[in-house]
Every structure is written in C-alpha cells, then in structure tokens.
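For this view, one protein chain was removed and the others were kept in their places.
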Amino acid sequence: MAGYFKSIRDGFKLRNFTNYILIAAALILFLILELTGVLRRSHANLLAQVGFSIILAVSLNLVVGFLGELSLGHAGFMCAGAYIGCFVANQLHKTSLPPLVTLIVAMAVGGIVAALFGFVVGLPALRLKGDYLAIVTLAFGEIVRNICKNLPWFGGAMGLPTEQYGTHLFIVAFAVVLLMLILTQNLIHSKHGRAITAIRDNEIAARAMGINVVFYKLFVFVFTAFFAGVAGVIYGYYTTPVIYSSFTFNYSIEILVMVVLGGMGNITGSILSASLITVVNFVLQSNLSGDQAAIKYLVYALILMVTILFNNAPAFRPIKEKIGLQAILSRVRKKFGLKHPSENPEEIVDDSAKWHRIPTKIKMDSILSTDLKPADDGTLEPDPRQEDKHE
Amino acid sequence: MKLSTKRWICSLMLVSMLLLCFAGCGKANSKDTWNIGATGPLTGSASSYGISVKNGAELAIEEINKAGGLAGHDFKFDMKDDQAQPGPAGQGYDVLYEAGMIASIGSVTSDSCLAFGAKAAKDNLFFITPSASAQAVIETGTNAFRVCFGDPDQGTLAAQQIKADGYTKVGCIYDTSDPYSAGIYEAFKAEMDKQGIAFNTQSFDKDNNKDFSSQVEQLKECDIIFCPFYYTEAALVAQSCVSKSVNAVLFGCDGFDGIAGMFSDTDVISNKILYITPFDVNSTEAKSAAFVSAYKAKYGSEPDQFAADGYDAIYLIYTAMKQADIKDLSLTASQVCELIKGVILQSSFSYAGVTGTMTWDASGACTKTPIIVEYKK
Partner (left out) sequence: MTATTFIDGLSLGAIYALIALGYTMVYGIAKMLNFAHGDIIMVGAYTVYSTLLWMGKPILAVIFAIAVCVILGVVIEKVAYKPLRGASPLAVLITAIGVSYLLQAIAQLAFGAKAVPVGLPRFPVLHIGDKLVVNVSTLITLGVGSVLMIALTLFIKKSKIGRAMIAVSEDRKAAQLMGVNVNRIISLTFAIGSALAAVASIFYLMQIPNTSPTLGSMPGIKAFTAAVIGGIGSIPGAMIGGVLLGVVEKICLSIPALNPYTTAIEFAILIVILMVRPTGILGKKIREKV
C-alpha cells in the first residue's frame, strides 16, 4: 500500500485532461444554473443521479475493463455502503454536526465498509475465473441484500429512512467524481495500472514477470468497492428510504451495460455512457407515464440491442464504416485538414525512456531497446500506425 | 494535452443533449387544468396494484370532467411509473410538481410513498394515498393523508376477530419483503400476545418464493391461517392448501380484495376465505354498484380495492376542493393544501365513497368501518 501511494506521489499528474474538463465544465455550468435559480429541482436531482452513475460505471470499468474480471455484484457493494453509511449519517444527524460534514463522514464509512466487502469478494477472485467469478459476485450481491433486509436495525421491509441533502447534492457527487477520476487515472497510468492490465492480458505471463497478482486483484476489488459504497451513500441521500429491493442484480447489470456501451477500459466512454443512459432513462420515465409506461422497457431494450448489434456485429461493419461515428469524424477531419494522432506518426511520443521506473529484476528495457534498433535498410522498423492501434 | 476530436464531439453531443432536454422540459406552464399527480408501479412485479389505482383514479377523473370539472376547469391526472421503488417515486414527484401538480394521491406502495411524502412535506402539497398503508407514510408531514386502513389497525382487528371467533389453533404466514405485510404482522403479533393466544408463524419473500407448499405444510394442524398480504400471493396460498389438503380458514386483510380474479374457472378451492375490507365488489349499495358497473364497462374487469381506493381518493380531493370553494388556478400547492385540510379536518366533514363513509383526523389517518367478507365463487 505504501508503495502505491509513493508511486502515485512521484508520478502524480493531471492526466487525461478531457475527463476533468468535461466534469468540471458540467459542474461549473450547472452550479451557475443552480445558483441563479434556473436549474429545476428534478434536473438537479437528475444530476446527482448522473453523478453516482458515473462513479459506479467508472469503478466497475476498473474491474471489467482493466482487471478483466466480470463482476455482477456491484449493486451489492452499493447496498452495503448505502445502508451502513446512511445508518451512521442518521446517528450523526442527532448531533450538531453540519450536514456536509455528516455526508462526508457517511461517505467515508460507507466506502470503507464496502471496501471490506470488496476484500471478501476479492478472495474468491483469486481462485475463480470468468463466468464462475461472475456468478459468485452476483451471489454475493444477493446475499448482502438478503442480510440487509433481515437485520432489525435497518428497518426491514420498510427500509432505512434517510435525511435528504436537497438539490445541492449533485455538487458533492461531482466533486467525488473528480476525486475518483484523479485517483483512477493516476492509478491506470502508473506502474500499478500497467500491472493490472498485464494481469488482464495474460495472467500467467504477468505472474512470471514478478507481478504480485494476489495483491493487485484484491486491490482492484477493494478500490472499486470503496467507490461503489460511496455511490451508495450518495444514493441514500438522493432518495429516502434506502431499501434493499433497489439493489437487485438487475441494477448491477444496468451498470455493466453502461461500461460495455462506453467501451471497456475506456474511462471517458464510461462517463459519457453513464450520463447518457441515466438521462435517457429519466426522459423515458418522465415522459412515458400512465398507460405508456410499459413501452419504456421496450424502447430501452431495443436501444440496447441495436447499439450492441451495430457496434459489434461483423455484418454491420461495412455500414459502420460509412455512417459510423468514426467515419463521420474522419470526414470532418479531412474537411478541416486535421489529422488524428494515429495518422501523425511524428506526434506519437516515445516514452520508453521513462520506463526505468518499472523495477523489474532484469533490465528489460535496455535489452529491448538494443534489440529493436532499426536496421539500416529499415526492414525491421516497426510500423508506428500498427503499434498505435494496440495502444 | 492531447484532446482527440472524437472526445470533444462526444462531449459536445452530450452537453447539447442535456441542454436540449432541459430546455424541452423548461417550457412555461400556462396551465388550464387542475393537475392531480401520482406515482405507482406500472411495470414490474407489483404493477397490477399500480394499474388498478390508475384505472380507478382515471375513471373518477373522467366522471368529474364529464360533470363539468371544477370552476370551469377540467381535472388532469398523471401517474408516473415508479416500479414500486423510492428513487423513481421521488423523481416522479419532482417532474409532476414542476408540471404544476396542485394535489396528489401520493404513491401506491409504502416505500415509494415515503420518498414521495418526504418531498411533498417540503412543498406542503396535499396528498391522500389510496393504498400506502404503513404508519410512517402519514407521519411524513401534516399534508399526508390516506384512504386505506392503517397497517396496525388491521393487525389488531384481525387478532381481536380471531379471539372473538374462539379459534385456538392459529397460524400466520407473512411476507418479510413487504412493508404492508410486515406492518400488519407486527401489530397482529402484539395483539395476539396480549390476548394470550399462541400461534405458529411462517414467512416468505414474494420475490424469491412463490410456492407456498412448505409453509402450508407446517401449518396443517391449524384451524385458521392469518394471511396479511396481497391477492396474488393469497391465491397461491389457497391453491397450495388444496394441493396439500390443508383445510384451515384463510383469513386476510384488505389486500385480499381482488382474489376472485386470481382463480381460473377450473380451480376448486376447498378453503373458506374471509377477509377484512372496506369495499365489497358484490355490494348492492347504490354508489358501489354504480362504480363497479362503470369500471367493468370501461376496463372489462371487476375493480379491486386498489381501484376503489384510487377512485375515492380522487373524489375526496374533488369534493374537498369544491367545498373549499377553490376557483383560482393560480393558487400554489401549499395554499390548496391548507384549504383542503381546512375542509376535511372539520369535525362535521365526512365523505361517503365506494369504500364506505370516511372521516379524517389531523394525523392523516382515515376512519371507516371495516366489513368482513367471504370469498364466494
């Protein structure tokens, strides 16, 4: 753990600016709207919902996209965090602490308790793989829910009543999103992040390279569970009461949908798809009322299937190349004479020089750099375009 | 700082979409109707109750509008789907309130109604829930009322009835996942303990457990089984009794109302089924009979107690508003709330609906006479 923080401190940078700008811009924009009183209450609450959805999606993306393990129990962590965090908050509300302090304490407690649960789930992850791990996480989520329902001090079937924070909740939520992005993106780009992706790509090779697989797997589960727990507390503040029936495995699957649609291992993608799905759900929910409510799932299901089929089916590839987002963008770029970074080989930064930070037993990079020197006739020179695609 | 065009365009699209959605909802409300809102489960496993309430309420609205509405303006009823979850119920409340809701019939289920009530209390918006019977619901604020019986009342009443009928071998099945069921059970247990009658308790969780043969099997020695839950599960318990040849009397609460629709023509039910209800679909009383026939004509099925309560809740709001002589559409929800409360809290006020004659006190609880009905094919 100490090593982790040290390396984070050494290499601490604000990486991947797009995400910070995206979130900060949204926060500032809506903050202004809120302070000027233009922002409606339903939209302020929607923003809080967007906030915790982003936290959930990005943290799940760490497990699914970066560690490469399928987890269907994210709502379980959220449930644990929500119940315990809000239980603590309810106790603190009796004292004279300001609401913001209470909220922060509740988030910390909820997060830590969820992180403990994450550790417990991480243990089977050391032994199980793929779909077996997926069903264990699902089972774990259901167990947490079942136990929370039956514990007497959590209100049973009636749920745990919570205090409301009001419309400013989204500011807190977005602040947590920013904090999480800083931690997550620095983690991903540190040697630890590379170790995690190495485990995803080939666990045995990673182990052979001296990567501590046990530590990293547990670490990722603890880290993501922490943020799921924090999201759970925000959820508890967003609505009262906290009730176990909100955290079914269907909710876990909904978070997974956000991750998959956004692109696995793509943080910006998770942010965008989490916001989009939440907003789409809100629009469907608030416009299709009465008799039309049943159409909502139909529309949602169709959107889901069409998006996945269009993005993934080989049969659609030619159409996608013509009318897909990438194709449109490349046409736009052509028109303005812009180039995608991958089309500009000169711009690709060779950061292999900085690799000395990886403390491997063998000086791998020195060996590699001598071997890969381009031959005079240029035949051995790796194609930069090809390499970039694997990024 | 490398910013790819794709990301920028994505973000731009998202922000513009958000703004569009915000702008779209932001259109001014020049309302010319009395907006009554509600949330309830219209999809998912609890949706039959939400749809019943919606049907009952819409029928009432249709009749009121046919009769000319109030002060020359029609009533408009909008029910948002909350899937029986608190989150969407709160969200639905916000949307409805911004669309100009002036009074509400709350949410259908208790958990959702807590979320709904917490928000309504801040705006002091009058709501009278047809079916969220948990005690905590009317404790959310002075603006919260209900049409149905409270959970504790029914539990106490059932225990007293069992004592009065002289049953000694008593069993009880309840749903641990349902606030309604758990609430009634607690009051029932307290009263039974007070009366000194021992009883055998079984429980289930309706989300995971639809086969009641195990529970019924455990209660086969009983003469009467108290079943504080809704008709969907009640019908299954009755059928499990048949398949296990258990012949105890099944004694239920107002949730049993509607059980008739849950048996097919070929089903043979050997148990006697009794339930406490404010509303009898076979009643010959003029108002009830008119409601039942209008409901059948509109929806093609018999109304259950949810529909009747929804119908009464809307009529109560209408009656109270009419008596308070509300004419001005520009009144805020809070003002309307005080006016309605001023009417229904008068000691002389009572409202005769299809679920009986009702009076209210300041706690929001409703007083009406329960009847015990026997299910007959």
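Lettered A and B in written order, each chain numbered from 1.
Operating definition for what follows: a residue touches a chain if its C-beta (ideal position, glycine included) is under 8 Å from a C-beta of that chain, and two chains touch if they have at least 3 such contacts.
Quantities reported herein were computed from a predicted structural model and do not represent experimental measurements.
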item	value
Chains shown that the absent chain touches, full complex	A, B
Sole contact to the chain not displayed, among B:A38, B:I51 or B:C253	B:I51
Contact residue for the chain not shown (choose from B:E63, B:D207 or B:E338)	B:D207
Selected residue (touches chain absent from view) among A:G37, A:P98 or A:P314	A:P314
Residues in chain B touching the chain absent from view	42-45, 47-48, 50-51, 176, 201-205, 207-211, 213-215, 217-218, 220, 232, 235-236, 239, 242-245, 261-268
For chain A, the residues touching the chain missing from this view	64, 70, 124, 127-129, 131-132, 134-136, 138-140, 142-143, 146-147, 149-150, 202-205, 208, 249, 253, 256-257, 260-261, 264, 294-298, 300-302, 304-305, 308-309, 311-316
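In this section, only the chains that are shown with their structure count from here on.
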item	value
Computed distance of Cα centres, chain B from chain A, in Å	38
Contact set on chain B toward chain A in their complex	1-11, 14-15, 17-18, 21-22, 25-26, 42-43, 54, 58, 78-81, 84-92, 94-95, 97-98, 110-111, 114-115, 118-119, 134, 136, 175-179, 181-183, 205, 207
Touch list for chain A against partner chain B, complex	17-18, 22, 25-26, 29, 40-43, 45-46, 49, 149-150, 156-159, 161, 164, 235, 238-241, 243, 245-246, 268, 272, 275-276, 279, 282-283, 285-286, 288-290, 293-294, 296-297, 325-326, 329, 332-333, 338, 340-341
